[in-house]
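For reference, the structure discussed in these notes is given below.
Of the protein chains in this complex, one is absent; all others appear in place.
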Amino acid sequence: MLDPSASNGTPRIGFYICHCGTNIAGTVDVKAVAEYIGTLNGVVVSREYKYMCSDPGQELIQQDIKEQKLDRIVVASCSPLLHEHTFRTATEKAGLNPFFFQMVNIRENVSWVHTDPVAATEKAKDLARAAVRRVFLHKPLAPKKVPINPAVLVVGGGIAGIHAALTLANAGKHVYLVEREPTIGGHMAMFDKTFPTLDCAACILTPKMSAVKSHPNITLWTYSEVSALEGFVGNYKVQVKRKPRYIKEDLCVGCMECVTACIFKDARFPDEFNVGLSKRKPVYIPFPQATPQVVLFDPETCLQLKKGKCKQTCIEACDRECIDFTQTEEFKDIEVGTIILATGFKPFDPSKTPYYGYGTYPNVYTALEVERLVNASGPTGGEVVLRDGSHPKAVGIIHCVGSRDEKTNRWCSRVCCMYSLKLAHLLKEHTGAEVYNFYIDMRTPGKGYEEFYDKLLKEGVHFIRGRVAEVTDWAMDAKEEGKLIVRVEDTLIGTVRRVPLDMVVLSQGLEPRADAQDVRRLFNISCATEGFFLERHPKLAPVNTFTDGVFIAGACQGPRDIPDTVAQAGAAAAEALALIDAGHIELEPNTAFILEEDCSGCKSCVPLCPYKAISFLEDKKKAYINEALCKGCGTCVAACPSGSIVQNLFEDDQIFSEIDGLLSELAVSGGGRL
Amino acid sequence: MPTSAQEHREVSRKITYQSELDPGFGEHIAKMAYGEKLFSCIQCGTCSGTCPVSHYMDFTPRRIIAMVREGFRTDVLNSLTIWLCASCYSCTVECPREIKITDVMYALKQEAIATGVYPKRFPVPVLAREFFSGVERNGRNSEGPLMVKFFLKTNPLSMLKNASMAFRLWTKGRLSLFEEKMRTPGVVSTLLRAAKQAGGNGK
Partner (left out) sequence: MTYRYFPGCSLKSSGRSYEESLLAVFRALEVPVQELDDWNCCGATAYMSVDEVEAFALAARNLALAEQGGNGQAPQLMAPCSACYLVLLKTQKYLAQHSDLDQKVRAGLTAVNLRYDGRVQVRHPLDILVNDIGLDRIKKRVKAPLAGMKVACYYGCQIVRPFATFDTAYNPTTMDKLVAALGATPVAWPLKTRCCGGTLTGTIPEVGLRLNRILLGEAKRRGADTLITVCPLCQFNLECYQDAIQRELNANVSLPIVYLTQLMGQAFGLSDTELGLQRLFVPAARPAVQEGGKAAHA
């Protein structure tokens, strides 16, 4: 590397201004800026070029470094977010430390926001001049390399988590799959059929579930949650809390004798898997294909666990002696390098839209309840029997419940039109009833989706374009007595209609999980305004977060269907694999560090760090910054009362010289231009 | 809707040319009604579905919003819809875009009266204007005299139909035959004039 100290103090600066086609040159007089900068102290070379980021552009820099023995480079072009890396690499290839490079943004900050060419040119000159002054004081830095632990943590065992875990495990990496519920499978396990192919959800999901169970590279911990997390990309220390099932997991074979023998002869408690449509006992297996195939005890309803006294007929019935009421929470500590969050969504709760009658009228159902109703292993064996015991002859499906609505959720939940079509088909198939879909727009963007809509049209399902305001039971004539009435404007035909129905299905939207904020704080990522996890870039980085090493996949990032969820899960696995197979990660060296001799041990900086990078060394009574966690935000640097925190690339004298560079022309001309 | 195939039916022609429309109408009404959200309407039809009188309207509330946006000034101001609106605010409360539809209806009523484009003999605007001038004069509304003036201007014969109800009301002390006045009725017209003059001609 060229050593700047060899050039007797005055650096040799190369300045390059980019036309960027007409993006910059259309507003800024680039020739004038290049000429002007060429007159400044220390500037040896000053050029303008059409596209600096192109190969010839970069070669220009490299050639000049070699031939003109340059030791500082300034490029005035677009945003550093785009090409800082490009130019740093070019600099490095020519043998110069890449941090002797400084970039000036005269596109997003000048030519794209100003229309007056004279003023814009002057501003470009000022910014370039400031950068030239600053770059004098740059120091050579080296990015830090941090190794990546090849183990991966996948949080959430729905289809997203399952697919990501299998992909990584098949690549030979060890995966910890942590799932909060007693079984993996997520919401998909509850569906009857999936659109648009009408595949049986369980049939396509359960092979993947058992692959997870039997995979040698996957440690499956169900009924568990991540309770604590610390560390940084490549080096996470995770604590997993395993909730007690009161069953020895490796002994239980899921024979369910204990369930039959339970002191509660009848099932009495709402069955979560069947969304409360059926009942279960305190000891239960969530559903027949639950993975792992192990029962669990509900501590709220089991008499032994709640009150401490029961005949414990279950223990008598178990011939493998699996039941253990003395079990407690168990904490496991693991180390992983990357984390994939696949925590899924929460279905919209229609008690927030009471005008649709959910809870008031027994024959109003949510879509998820209907999935269980039509499912062969559901509470009614797949027969559509309503809560009042009747069979419906007219069914209404209301789209957009809790979606596209300022009063509930503003967004479109993306999957409801398709699942409403699917439920229309299944309900018609199971009951022969007249089915009415009340919609605002029919959103069928995926592969085979529009064709599915056509299939439904051909089946004679009624499509009424009109958003339902209310489901009521007041009848206008004898035919409407005892029915649920929907009064709606059929906007396409152009008339107001009253449709009497026996059953109403609410197509509930998708929301972030209730504890999304807690989870995101635990994993140190952000949520968007709607509450879903925030991706790094909506188009170009949909599975990355702003925290290196933590990825998101599936509905936790936004409402999405199964094909897109699986694609995202694969993408997240690939991102994790990219890190793992690279073996290490290079961190930007714009980190802060403590000047130990000056640190007074006041601890002001410690709580300020948003990335928890600062700790206090009790033995030395000094603060310490973990370089790998530091993101270079500068908060601690500014806050330190004794000025003993310094930030690479943003040292005080570098910043002051930049300011001097901005203001120097004004001082000379007496401030005339302001 | 015509039912008999033997009824004489004439072919009608309905097409709208851009030159017939008023492109600024939407913005104008939106400003009057503090209703910029008007433009967010997704034409879902919730308003029409919940409006208790939408099935009597020539254009449902949803259609009115669409027509306002697109500049169908004449059709909208001549419609019966805006006068049938009873200001029950159901549409406003149910609208998923939170458009203040009732305020839009009021703005349309005001615009109709201000530009003189409305069905002149339709009872609702007649009542509104009678009420308006009565209160401007006396500061209070007198139901009896108001109804008399109203029937005289719209359908004098219906006064007979309502005579027995009026009589019953009067015997029960619920009908004011004379005009109610404030102690200081002039105060109201001073107030209104000053408010109207402030800031020019309103929005």
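We just call them A and B in the order they show up, numbering each chain from 1.
Just so we're on the same page, contacts are C-beta pairs under 8 Å (C-beta built on N, C-alpha and C of every residue); 3 or more make two chains touch, one makes a residue touch a chain.
Keep in mind that what you see is a predicted model, and the values were worked out from it rather than measured.
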{"item": "Absent-chain contact - pick from B:F25, B:F59, B:F72 or B:F150", "value": "B:F150"}
{"item": "Selected residue (touches chain absent from view) among B:L21, B:I42, B:A66 or B:L84", "value": "B:L84"}
{"item": "Residues belonging to chain B that touch the chain removed from view", "value": "32, 34, 52-53, 56, 84, 86-90, 92-93, 100, 102, 106-107, 109-110, 113, 123-129, 131-132, 135, 139-144, 147, 150, 154, 165, 168-169, 172-176, 180, 182-184, 187-188, 190-199, 202-203"}
{"item": "Interface residues of chain A (partner: the chain not displayed)", "value": "354-355, 472-474, 476"}
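Note that only the chains that are shown with their structure count from here on.
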{"item": "Gap in Å, rounded to a whole number, between the CA centres of chain B and chain A", "value": "50"}
{"item": "Residues of chain A defined as touching chain B within the complex", "value": "355, 400, 404-407, 440-441, 465-470, 487-491, 495-496"}
{"item": "Of chain B, residues touching chain A in the complex", "value": "42-46, 48-50, 54-55, 60, 62, 90, 94, 96-98"}
